[in-house]
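Okay, so here's the structure we're looking at.
Below, a portion of the complex is reproduced, with chain positions unchanged.
Per-chain numbering from 1; labels A, B, C and D assigned in written order.
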Amino acid sequence: RDQIKIAGSSTVLPYATIVAESFGEANPSFKTPIVEGGGSGAGLKEFCKGAGEDTIDIANASRKIKDEEVANCKANGVSEIQEVKFGYDGIVFASDAKGPDFAFTPKDVFLALAAQVVVDGKLVDNPNTKWSDVNASFPEWEIAAYIPGEKHGTREVFETKVLQAGCKATGALDAFIASGLSKDDAAKACAKVRKDGKAVDIDGEYNETLSRIDSNKTGIGVFGLAFYENNKDKLKVATFEGVVPTTESIAKGEYPVSRPLYFYVKKAHLGVIPGLKEYVEYFLADQMIGPRSPSAAKGLVPAPKTERKQFLADFQAGKTL
Amino acid sequence: MGSFWLLVVVAALAAIGLVAGRIRVGTLAKSSGTPPHSRPAYYGSYLAIWTALPAVVLLVVLAIVRPIIVDTAVRQQLPEAATADGANLSLTMGVIEEVSRGLKVLSTEELDNLKLGLVAARPLFASKGIALASDVPPYMIAAAQTRNSVDGTLGVILETAVIALAGFGFVFAFLKIRPRLRARGSVETVILGVLIAASSVAILTTIGIVASMLFEALHFFSQVSPASFFFGTVWDPRFAAAGSGGSQGQFGLLPLAWGTLYISALALLVAVPIGLFAAIYMAEYASSTVRSVAKPLLEILAGIPTIVYGFFALVTVGPAIRDFLAIPLGLGQSGNNVVTAGLVMGIMIIPYVSSLSDDIITAVPRALRDGSLGLGATKSETIKRVVLPAALPGIVGAILLAASRAIGETMIVVLAAGVAARISANPFEEMTTITVKIVNQLTGDLEFTSPQTLVAFALGITLFTVTLGLNIIALHIVRKYREQYE
Amino acid sequence: MSDAALSQPAPAMRSIAGRDIGLKRRYAAERRFRAFGIAAITIGLVFLVALFASIVSKGYTAFQQTRITLTVDFDPAIIAPNGDRTAAGIMSGDAFRFDTLMQNAVITTLSLDPDDEDGLYDALDLFSKGSVPLLRRTIAEDPSLIGQKRDVEFYADGNIDAFVKGAISADVPEEQRVVKDAQIKVLQELQADGHVHKAFNTGLFTFGNSTRPEVAGVGVAIVGSFWMMLVVLVLSLPIGVAASIYLEEFAPKNRLTDLIEVNINNLAAVPSIVYGILGLSVFINFAHLPRSAALVGGLVLTLSTLPTIIIATRAALKAVPPSIREAGLGVGASKMQTIFHHVLPLAMPGILTGTIIGLAHALGETAPLLMIGMKAFVADVPTSPLEPATALPTQIYMWATEPERAFVERTSAAIMILLAFLFVMNAAAVVLRRAFERRW
Amino acid sequence: MTAVLAEAPKHQTIRTPDAVARPVKVKADTVKVFYGQKQALHGVSIDIPERAVTAFIGPSGCGKSTFLRCINRMNDTIAGCRVEGRIAIDNKDIYDPDLDVVELRARVGMVFQKPNPFPKSIFENVAYGPKIHGLARSKADLEEIVVTSLKKASLFNEVKDRLHEPGTGLSGGQQQRLCIARAIAVSPEVILMDEPCSALDPIATAKVEELIDELRTNFTIIIVTHSMQQAARVSQRTAFFHLGVLVEEGPTDHIFTNPIEKRTQDYITGRFG
């Protein structure tokens, strides 16, 4: 095989395709890599099928690989995996452009979307039906939130950085622990989303979320920063903990709901698939993931310069998981 | 000589057989005075089949076996270290194959230089247009050479064997030809064999599907009790991973089954009357111009990608139904609802009903219509009472096909009815189907052997069984009411 | 039947003359019936038109594209710093040197201040990000350009294209749109100088996928879909018809064949993604066919189309009156001959209908292709069914999920292309179907 | 529909009036029928008397069925078939656009040349007409009609145990009688019979002839037959067709004993062609 094959996260997909495309243009001796989406989990699943010609070389992920996945990889003979981090992604809350401004805190979101919340010191099924129930400053809108479905890596960030934070802030976490759950289980319970239709899982892509807001003007959607930036005329972004999400605020670490993006490389393929090593190095070049890069234009939050140097150095050192 | 040329040679031999068989039986018939049993062309086909069929079968078998033999030969040559790890081995073999491809285009001088280590392999190969990821150790070059020689030898053997078999078949059949030989019977037996083989594709597909789902489904049921799956009323797989302490019974099938039934039923409610009336109109009333325009146009409806329907439902139909039906009726607020999904899906499957039924209705003999019209029945009475009953089996088949498509559809449901699994009689609420959840769980960001993924297979096999049951019932109904004309 | 009726003697016939045979009611029913038919067709067509209208209204603009002309100085010092003017020389070496070429062209054409970096980048952003590689390829194809000064047409960036077409409005505040005020100014200058014009978007049909909407095309997808449909047609039609003939005409009628019949009907209800799983395990994991290849896609779609064709064909065969079979057998034709000479031609319209619908559905199918890697970013047009390719529906799906506004119209345009594909397929089948149609 | 009365003389029909003048039920005037380009009838004019049996005879392919099918407008169902001229029943033009074809066909019943039972049970086959016209007031009534009709078509004894089995499983002659039963079940005023006895054995034929004789007292009957004997036995008037032309028409005894035209003479004496 003389062509690199990549699959995985739909968040990483646009950046990976940009790199793949310009890699193919810049290196006529290599074919343009094939990049598939499908979600972080699906990509890693495919990645861990085994090593060899018929398996993919790189899995993109919008989250860190899980221990179970590493174990599964090992079991299938993919023992050496190189993790490559290449930038950050911001997750934003946005509503219809004509609607009012929102300023969210983890607490608000938790109260609106969690399966169970604390009312009068007791854990009950979430009774809130309107945003105004959650926070008096919010409009009297029926709660309707479009959040990433469970197949997306984005969901995990949403759960840890928003719900679990809100859980802690409202004291629900303590209540869960008090009710006899272990720490882990309590955290899991915190991340549980209500199932009465107020929170809608979107297993498709962000444009589905956008369409849903289009058809329901009082809906709140969760988007990637890049998607929001391309649709600023239709969407109004909410601040989170008082911070407006921008590339800068995320890069500086001010905006809390962000996460690193990764891809995983099969080390065994490095000496075998032509161009694989070159592709990874090309990916990590400033022209690809720096502030002036097309990826950044597409919404990638670039890491600081020193960190980017580190990414490349780590890869070249050949460190495996 | 590649497989292609081998096929050409066999085909040529078979073509000769086609002619030779005819001539042979002709001369034999003349000399013996017995007329041939079948048409001369059948003797030609007989000879051609004997020439080509065994040879092609052998070719296919050898083509499958050949790489296995080559791989084994190469593997034996590799140093211990390279063969130890199964995964690496496959990669190594890949590189060797690439190298061996490269070796074929090198000149002897370049080859010698390469073997002596005077030039590096990678740039040399790159200059020939073969990309290598890294330089190759000498043992790989040696292995690649072995590969080439073994492969070459095998190639010669294969070619000889195939051509020999073709020749043998030719001679054998040629000698067997005599006027009383039932050539037509033999040829038709071969055709029948082909027909049976074609039918077995469908059977094999089923076996494949059942096998691939059953095993994983059993795996699922070893982790989750069947009772909680089949009778559970809550679908919330996320937190019920086995061993994670979550409560069992979150894999409730019932809400999904209900949603599937509800949405498909609504879709059929839209598609069957529209499709059937359209079919009747096209077959019985419309002029042939109208028919020849309307029919293919309606057929386009079946080919529009479902994502287009999905967005149409989400952006246009759903809000309209919400604003003009659900809210005034006080039945719901959601733009995602069963009605939207049923309506849009119904539109998609119209052509399954309309076009297939139209053909069946047209095929009903005219004498039957005449019989009814001659008694003073109106056209519609004739259609309702004579034509449709006679066309019933075909129409039921068409409806079943439409129903099947409705059950198997994902995208429209996701975008039009949502993904919330729940049981409700209110058609203006969100609901979802088994198929949606199968797709979801399979493409989800979930662990490999967790019940969350495996449940997809359990759902699949359940759906399979249920639809099988429905089909059996349909078959019995058709059998009961079937009216065989003439 | 009551005994009373049986034992009664035959009474005299009552004439129908002058009796009320409910004609008024029956004619009303007749008219209603007919009206239902017309209504049904109308409803179907209205939906079709509505879908078409929404697609076309969104997509027709994609067939036009904004281009901007720049005067490029093909400076040998930049292009061939080491003097190697061969195509290979141009295509190797530092890839970023061609950016300089482009920058120079922008600076001279717009007479920009070379030190104003922001101004330069804003101006550069008017152009497709694919301009530089395209420029490079142009030079490689025609090295005689080196040393000349030429007007070269560049694609405008997708956002600019959308802006020119009005998809992005200048009325919204600057922070709510992707096109900056500064860019609009530059663009207006260029327009005033006649550097901007619109042209037919040929790239839409020939290019592979790209992250840059202005140079993204469905070329790969068309080729992929074409090959897949070819595989589906070549396999599923003969296999489906052969299987139907066997099951309908030859197979003994017993429980086993009943089961097979039911089972085939049932296969149609299997969610298509399951076929994807099957294809993944059989064709890719077991038979080691390449991932993302049109051949595998075709094979998977063949499996999922077969039930449709078989069901339609069997229904059509059933509808052929037995007297035709008797007539054939009666003159001493074998069963096989009777079927192939008489029954099959009469069943042909039905078979073709099944094929059209099956193929149409296969053409629009996405889910199974997902499992076998055909929803992928593929830039190079495949030359064989074994090379990676995408398909029209997956391409549409991918574009539908792109955030850029310029992809919105292209998504609709791609749908239009798919529908055109469908029209051609249908038209061919309709012609064939007419040829076979016979009224009794 | 314009009546072209200025017809070429060779298409002039020779008519012999009946001694007992009966009122005219069906009146045809220069009826021409075309199948696409091919002309099958070249201007047929005939008066068919009420409450009598008229037989159409003539060689195969001469247009008997075609003319018969004009009388209840069954030709409407054949694509490319065009009818010119005028046919009136009870002095009403049946090709008048205002006329109700369904009512016409209910009044003018037909037995087709090729038996065409519905793929339904024997009972349903006969009950079909009465049901759609609402002729039976009750189930028992319907059963009575069915039984009576089957008896009249002398099929009842053979099928009484299998009334609910498909009509298509009958022998050729049984199917033919079933179609006769089906036609008379609605008691039409005019009954068109296209070779009703061609598949019947002599006994069944005799019974059908008896039936025709009985029906004649109330109904008008037109029968196509190839058997001169049958025509002579059952009909009061006979019309002889040849090559799309009605050659001669008159009282049956007259036609058979004393035909005016040579062609008629030749045909009935079997000296034809």
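Here, a contact is a pair of C-beta atoms (placed from the backbone, for glycine too) under 8 Å apart; a residue touches a chain by one contact, two chains touch by 3 or more.
Since the structure is predicted, the reported quantities are computational estimates derived from the model, not experimental observations.
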Only one copy per chain kind drawn here; the full assembly formula is A x1, B x1, C x1, D x2
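Operating definition for what follows: only the chains that are shown with their structure count from here on.
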Comparing A-B with B-D, the one with more C-beta contacts is A-B
The distance between the C-alpha centres of chain B and chain D, rounded to whole Å, is 56
Between chain A and chain D, the Cα-mean centres are separated in Å by 83
Taking each chain's centre as the mean of its CA atoms, chain C sits from chain D at a distance in Å of 58
Among chain C residues, those touching two or more other chains are 21, 26-27, 370, 400, 439
Touching at least 2 other chains, the residues of chain D are 102-103, 106-107, 132-133, 186, 188
Within their complex, chain A touches chain B through residues 1-2, 29-30, 38-42, 45, 48, 50-53, 66, 68-69, 72, 76-79, 142, 149-153, 155-156, 182, 185, 188, 192, 195, 197, 200-201, 203-204, 208, 211-212, 214-216, 268-277
Per the touch rule, the chain C residues reaching chain D in their complex are 1-2, 4-6, 8, 10-17, 19-23, 26-27, 439
The answer for chain C against chain A in the complex is residues 91-92, 95-96, 121, 129-130, 133, 136, 168-169, 172, 175-178, 208-212, 284-285, 288, 290-292, 370, 373, 375-380, 388, 398, 400-405
